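This is the structure I want to talk about, given as structure tokens.
Here the complex is missing one protein chain, while the rest keep their positions.
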Amino acid sequence: MTTAPRAAAATEVTPDELMTVNAARALAGARTCFVGIGLPSTAANLSRRTDNPDLVLVYESGTLGSKPTRLPLSIGDGELADTADAVVSVPEIFNYWLQAGRIDVGFLGAAQTDRYANINTTVVDRGPGRPEGRLPGAGGAPEIAANCGRVLMVLRHSTRNFVEKLDFTTTVGHGSGPGDRERLGLRGRGPTAVITDLGILRPDPETAELVLTEVHPGVTTDRVRAATGWELRVADRVTATAPPTEAEITALRTLKNAGRSAA
Amino acid sequence: MTTAPRAAAATEVTPDELMTVNAARALAGARTCFVGIGLPSTAANLSRRTDNPDLVLVYESGTLGSKPTRLPLSIGDGELADTADAVVSVPEIFNYWLQAGRIDVGFLGAAQTDRYANINTTVVDRGPGRPEGRLPGAGGAPEIAANCGRVLMVLRHSTRNFVEKLDFTTTVGHGSGPGDRERLGLRGRGPTAVITDLGILRPDPETAELVLTEVHPGVTTDRVRAATGWELRVADRVTATAPPTEAEITALRTLKNAGRSAA
Amino acid sequence: MAEIRTLHDAVAELVHDGDTVAMEGFTHLIPFAAAHEIIRQGITDLTLVRMTPDVIYDQLIGAGLVKKLVFSWGGNPGVGSLHRFRDAVENGWPRPLEIDEHSHAGMANRYVAGASGLPFAVLRGYRGSDIPERTDTVSTVTCPFTGEELAAVRAVNPDVTVIHAQQADHDGNVQLWGLTGVQKEAALAARRVLVTVEEIVDELTPRPTGVVLPGWAVTAVAPAPDGAHPSYAAGYSVRDNAFYQAWDPISRDRDAFRKWIEEHVHDRSQAR
Partner (left out) sequence: MAEIRTLHDAVAELVHDGDTVAMEGFTHLIPFAAAHEIIRQGITDLTLVRMTPDVIYDQLIGAGLVKKLVFSWGGNPGVGSLHRFRDAVENGWPRPLEIDEHSHAGMANRYVAGASGLPFAVLRGYRGSDIPERTDTVSTVTCPFTGEELAAVRAVNPDVTVIHAQQADHDGNVQLWGLTGVQKEAALAARRVLVTVEEIVDELTPRPTGVVLPGWAVTAVAPAPDGAHPSYAAGYSVRDNAFYQAWDPISRDRDAFRKWIEEHVHDRSQAR
């Protein structure tokens, strides 16, 4: 790049947009991505429109290489099949494509995560005398996290989501620390980044514990600490994420509007 | 039928034709047949042209409901796919269709069989100092015989083929006698008839040993005994198979000529 | 060959109180019309099996017909929660709901084992997850060649599987296309198979991505035009995303739900 891209005016940009733009950037260089619906799907589709036009999107509904022109509301929207290079059965997508270790990046959301980037999407404890709160359940996540080359996570930052102890371990990130993935026979590298509306956390190479390495423009590390349910480790030098470019924001909004108008 | 079908003149009919016509008749009433190539395929296709026009032919190359207009030379001739109700992968045909017990009749040939209708298609002992003689091998037979509702066998009758002891058990028919299939966990009833160019053998309901129950017109029981490599049991009343009708012979020859001219 | 039946008769004949029923379709081709007929007929005490319970099972659960749910992801795709499902699990309304919960990979392989006539399937799954602690249908096996321990999931063999397809012919041969999900496996795993179709055609034309089920592998076919709505049938309709979004407030409220079912299911009796 010979000229710096024009930054979008920061006031215009919402925290969710910051999260999505940075999630999309995290896919730079990836060849294939197994895409969860919702935030991960938005980010992966944005990546195809910005940094990584050749990114191959794989959806658990059985599509390889979907190129949707608008954001799918569900993982099985017809457009995902119509624009795919290949459509296969659900057992095949999990057994031949995911389980065999063919996918570079698994992109997941989460209801709860902990300091080792483990994920709970099953049940939450609502306190004594109250029944467990029901979440949707595992879906593809346990095997996506186990079998992709690496995992990206995207979720909003709050003490409700970033908890000291998961109420239920649906999906293993780094387990209880270094070496756990190997012991469990999980083949990929596991989560390499957790992108939130406040910043980016990455596992410490030594301890596998999530460390705050980047904050979005205008966000303080204290604010991130306050939104985290454990004593969050912060990198020695926390950098600010580059502000979204106009191109990124335009692409994101076009994508979202196309999805909305089609719904 | 109000009038007896016109019988083909016996002199015209070859022993192989008698075998094939009777093999085809054995499929009367069957809904689905997993068809081995060669004699079984000829018989199954003849059945569709005579007694059982709705017979569903299943070939291990992955075709369900093939309706070939000429005899396929190989199990993968294009016509089998072009005329099929469905074409599936080879793993699917074996796992979802055969193994799940969906097929009524498995129709097999054999290089060697014994008194319990076990099959050898792997190797033959050629005597001391000589290497084993190599046969093609198992193909689909072990699982066809295990998982179809029942099994029909068709092969030419000689002491070389009908042996006291198999040189190798490729495929289990009735094992070493009554109860063996159950003990081995083989789910179908196993071989119910062995149709040869001399007559028809069926397992004794008590002992599971093959018994000569029918001979083709003009064949004596002594001749069948002499062509069998063990002390063949003969039913108290051996009947003669009905001579082929003209319709059967015409259909068979039309089928074979169509195959030849297309080759 | 499959019998061609009205939806009313097919459901009455194939689906019974207490059955284990799988109604599959991964977002696409979800057999809503058949589910509504089950509600109209009040067939109850069902064990329902489905990877993604979706709005279809939210409705059956809310209608009080479901004893147990076997599933792997229970949300309203792209919208949020399935409130009737949550209300049943959390509060036992209108009746307690037993659950057997898996991952998608596990459920898909449970159907594969069922369709293959095997008692279990093997996968690299569930490792380190708490899921196996809450179900008796996940275990482990050891590879006899490498010694590696892998997950085993128990086969699922529904009493009846219901799917929706685009077309059948007069012999009951069925073709579906587009996203075909796990329908072939779900159908072949079942003792009885009911297929609702957009239309009966004189001849099935082979299609790209087409999955064909021969009539002899199907128990009954019932015409049900638009029978997947608010899901869709590629080539016939598009997904009614607005309905999925509108479902959220309806299903949040017990009375609103009951009223919706009364108006949109019970009062719309199926032509016989």
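Each chain carries a letter (A, B and C) given by its place in the written order, and its residues are counted from 1.
Basically, a residue touches a chain if its C-beta (ideal position, glycine included) is under 8 Å from a C-beta of that chain, and two chains touch if they have at least 3 such contacts.
For clarity, every value in this text was computed on a predicted model and none was experimentally measured.
Hey, which of B:Ile103, B:Ala146 or B:Ala227 is the one touching the hidden chain?
B:Ala146
If I consider the whole complex, including the chain that's not displayed, which of C:Gly62, C:Pro94, C:Gly210 or C:Pro230 touches that chain?
Of the candidates C:Gly62, C:Pro94, C:Gly210 or C:Pro230, C:Gly210 is in touch with the missing chain.
Using the definition of touch stated at the top, determine which of C:Ala12, C:Val122 or C:Ala246 touches the missing chain.
C:Val122
Looking at the whole complex, which of B:Asn95, B:Thr113, B:Thr196 or B:Thr228 touches the chain that is not displayed?
If we include the chain that is not displayed, B:Asn95 is the one touching it.
Identify the residues of chain A touching the omitted chain, counting contacts across the whole complex.
31-32, 56, 64-65, 85-86, 95-96, 99-102, 147
Touching the hidden chain in the full complex, which residues of chain B are there? Just list them.
Residues in contact with the chain left out: 37-38, 60-63, 72-78, 80-82, 87, 89-91, 94-95, 98-99, 122, 131-134, 136-143, 146-147, 168-172, 175, 180, 184-187, 262-263.
Extract the touching residues of chain C with respect to the undisplayed chain.
Within chain C, the residues that touch the unshown chain are 117-124, 137, 139-146, 148, 150, 152, 154, 206-210.
Keep in mind that, in the parts below, only the chains that are shown with their structure count from here on.
Work out per-chain C-alpha centres and flag the one nearest the whole-protein C-alpha centre.
Closest to the centre of all protein C-alpha atoms: chain C.
Hey, how far is the Cα centre of chain A from the one of chain B, in Å?
Once rounded, the distance between the two centres reads 58 Å.
Approximately how many whole Å separate the CA-defined centres of chain B and chain C?
The mean C-alpha positions of chain B and chain C differ by 41 Å.
From the C-alpha centre of chain A to that of chain C, how far is it in Å?
Taking the mean C-alpha position of each chain, the two centres sit 29 Å apart.
Counting only residues that touch at least two other chains, what does the list for chain B look like?
In chain B, no residue touches at least two other chains, as defined above.
Going by the touch rule set out above, which residues of chain C reach two or more other chains?
Within chain C, residues 184-185 contact more than one other chain.
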